[in-house]
Every structure is written in structure tokens, then in C-alpha cells.
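Just one protein chain is left out here, and the rest sit where they should.
Right, chain A next:
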Amino acid sequence: MFEFLFKLKWFFKENKGRYISILLVLLIVNVLEVIPAQLIGRAIDFISTGEITTMLMWQLISIFAAVILLSYTGGFLWQYLLIGGAVKIESIIRMKLMRKFLMMSPSFFEKNKTGDLMARATNDLRSVHQATAWGVLTLIDSTTFMGTIILAMGITVSWELTFYALLPLPLLAVIEAKLGRKINAAHKESQEAFSHMNDSVLEVVEGVRLTRSYVQEEPEGERFKGMTDSYLNKFMKVERLDALFQPLTIIVTMISFMVAFGYGAVLANRGVITVGDIVTFNIYLNMLVWPMFALGMLFNILQRGNASLTRIDTVLETEDDVNDDGSLIVQDTDMNFDDVSFTYPLSTCQNLKSINIELESGQTLGIAGKTGSGKTTLIKQLLKYYPGGEGRLIIDGMDVAELSRVQLREKIGYVSQENILFSRTVEQNIRFGKPEATDEELMEAIRLSAFDSDLKRMPEGLGTMVGEKGIALSGGQKQRISIARSLIKNPDIMILDDALSAVDAKTEKRIIDNIRESRKGKTTIIVTHRLSAITHADIIIVMDDGEIAEIGTHTELMQNNGWYSTQSMYYQTGGVS
């Protein structure tokens, strides 16, 4: 339980002043909070014995006023400092997480699902916040506040009465801790039922045409009813447990009050305590109920916070598996795959086997082959996304492993298979490739990627928001924006990784022609499923199972009678292979 606090030692040390202040203020406030009950008890005693005078009354009221003012100030201070501290730690960790994400190579994101990483940055962070705010508060409060009250009860009223009356109260903490854990478990189940229900609705809505085509409306409705039933049951299970809290609290506090009154009456009769004492004592008893309850909650809060912090730390402590200590800078873009082999960190077999390619600066390389044959893997070697494999990949006479990653990427324009756009405007997305580009460069990139006519149809032209918060773009439009994003950079090496799959044949041809034209003298690598996109390439390779199955120019490969010529023929004859 205290592991959590120990793990955050660095933070508490850095903010020593803040936390010492919190501790001091809380101590003072706790003492102050004990006073009103005393004042009322005294007042009642003075009245019942007839000792009260106007002077005495105003004295009592002035003390009251002073206490109210001080308590209020103190209450403001600790709350401000404590929750402020929790927000601070939360924002520090959030920033750390983001920095970590930005540093990590793709294999990290393959090992950790997006949803899991997001959970670190949202739910886990929230539990850490809870634990540093309410956890720390309860920890200090339940010890100091309860201590103060119990002391006040014992000293000003009676130790004996205090002992017997408090005997049942720890039960509250135990109940809270136990029941709380049970409720959490039941709650988790009910959340699962809820998300099942959610998924099923999403499915029906997304597949609405299909559901209707196959006339499945009625049966789907029945299926859904089953899910709402199951959710109702799980929900009620939580509520039935939750409903136990109040009655149990009533019973436990009842016992305490019975002791306070029964035994209190006896003591008062003996003259050990006054009637006012009984009133005071009961106010204190009331004040103890909540901290007792909180004490039970404390275990759960700190435990959850600790589990979350551990998960966050695991992410933060992951080392990047691509070391980036290269410092050499390339000038030219001659490329040489010298017997390159590669295995993905999570893969069980070799994904690239002895690849040999020589590409002169300014040439175009076409890569074809079946899905999963290693085309994308091959070009990712150039991007330094993964730790190097065997063999040497040489650019401008230097091994890629020794090149500075930033400098290498500066030379490359990469259009990936997935169309990744950000929730920004069309212009911002394209300028992502080169923020300082001139307007002419921007328009040229748009023209080259054949996005100009689409742009005219966008509601707000270049300022149109895309991505999650913006308009929905077709796959082809996304691909062309991605291409523009790379073209605007005018990179020395341009890589198109199956980047035209959603564009129709005519547009594809236009884009390929534009690229050939504008990138004369610069290296271009095109991965494609449509062979028409690479017939012009200087070198074409056909990948198969991680190996180069065929290599040559279009004319050479057509005479080869291999996969390339078969596929080419297949298209030409229209499917009769």
C-alpha cells in the first residue's frame, strides 16, 4: 500500500514545501474542527447550570467566529495545495508518456496495442491522480483527524466512554474495504456486459445494409434483448451490493450511539461527565463516521493507484530497440542492399533473406509481389524503423546503421500503406512534410498528386478539416493528400508503399507520370500491386517469401515467364490465366 508513495518519492521530494505545508495546515484545521462541538457542549452546560452571562455568550460566539474564519482559510489552503499537487504529477507523467511514445520505434507499438497505451494515459493516470489527491488526504486525515477527535473525546469527556463507544467503529473500515472490493469486481463485470451491448449496437449500425439485406432485423432485436437482459442483471448485482453500505453503516453507528447514551447516562449520573459532555461526545462520534469509512477506501485507492503507476512505469522504462547513435550524414543516394536479411522482433521466421540490390542515385525501383512477400519489410529497412538485421544496407557508401536517423529521414519522403492523416486542415496535413513551404510549392504538390480537382469540391478548400473531427475523405483522397505531403518536401528519396491502391487507374497514371516528370534525377521507390505503375522503373524486383524471385527491367521480366509475366498477362487478357 505504501509502495505507491514510495514510488513517487522523487515527486514528494521535489515538492517538499508543498507537502509539508499540507501536513501542517491539515493538523491545524483538524484541531480547529474539534472546537465548535466543544463550544456547543460548554454553552449547553452553562445554560443548564444557569452560569451563562451575556459576556460569556459573546465570548463563546467570538471564539466561534475566529474558528470559522481560520478553518475556512485552512480548508482552502490544503485543498488547493493537495489537488494542485495531484494535477501537477498527472501532467508531468502525461508529458513523460507522450515523450516516450514519440521516441519509440514501430516494434514498440506492435507489442503494445493502441488501446492499452491509451489506457495508460487516461485511466491509469486518473487513478494516480486519485491516489495522490484523495489517497494522501485520507492517509493524513484518517490518522491526524481521527487522532485529534479521539484525543478530544478522551481528554475533554472520558477515556472510558471513548473506548467503549469506538469499539464498533473499525468495523466500518473493514466493511468498506471488503464490500468495496466486491463491488469493484461486480462493476467490472457489468462494464463488460455494457461494452458487449455497445459492440453489438455498433455492429448492427455499421452493418445495417447487410442486416437488412438478409432480413435479420427481428432476430438481431432478440439478440440485443438478450444483451440488455444480461446487462440489467449485472447492473443489479452491483446495486444490491452497493445498497448494503447504508444499512450496515446505520447498524454500526447505532451500536456506538447506544453505548454513548447508555453508558454516558450512567457516567453523567455518577457526576463523572456533564450533560453538555454527552452532546459534545455525540457530535464527535458523528464526525468520526466519515473518516472511518474513508480509511477503508484508502486501501483500495492506494492499491489501484499503485497498480496503475506500475503499468505506467513499465511503459516508461521500455528501452527503444533501435539504437540511434549513428552520426554520419549522407550526401548522395546511391543504395546498395548487400546480402540483407531481417527478422521482425516478434516474428518466428526470417522475413527478408539475402537481399541484393544496387540502385544508383536517381533511378526508380519497382517492387512487386504477393501480399506478405516482404515488400514493405524491405523498404522499412531504409527508414531505420527496426533494429538492423544481417548484411549491410549501404547508402552513399555508408552503412545505414551508422547514419544519423534524423538526417536520414530528412532525405526521405515516405507514403505509407495506411493513410494516416491528422485532425488538421488539408493544408496543415500537406505542410506536415515541409512546414516552411511556399504557397507555390504547396499548390505544385497538390497538382502533382492530382488532388487539385478534389480540392475545389472541399467545403472550405485548403482550410477544410480532415481526420476524426473533419469531413470523411475517400481512401483515394487520403492517399493523394499523403502523396502531396511527401512531394512537397521534394525529398532525395521518395518511397510509395502501395500508396495508390484506392485511386482509379486513370488517376494513378496521371500521378505516376507527374512523379516521373518532377522527380527526374531523384531516387524513387514504388511498391505496388498494380504492375502498370512500375513498368517504367529502371529496376523491378519481384519479392516472394522474403526473397527476390525476379529482378530486371519490365522487358526482361516479361521474357522471364515467371510470376511477373503471368500477372501482367492475367491483367491483359482479363482474368483468363
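The definition used in the following text is that a residue touches a chain if its C-beta (ideal position, glycine included) is under 8 Å from a C-beta of that chain, and two chains touch if they have at least 3 such contacts; residues count from 1.
By our rule, contacts and distances are computed from a predicted model.
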Answering from "Fe-S oxidoreductase", "Succinate dehydrogenase/fumarate reductase iron-sulfur subunit", "ABC transporter ATP-binding protein" or "Putative spermidine/putrescine transport system permease protein": the UniProt protein name of the missing subunit is "ABC transporter ATP-binding protein"
Of the listed residues A:E206, A:D339, A:E390 or A:D452, which contacts the missing chain in the full complex?
-> A:E206
Sole contact to the chain not displayed, among A:Y19, A:W134, A:F432 or A:F451 = A:F432
Absent-chain contact - pick from A:I61, A:I155, A:V174 or A:L316 = A:I61
Which residue from A:E160, A:E239, A:D339 or A:E556 sits in contact with the chain not drawn here?
-> A:E239
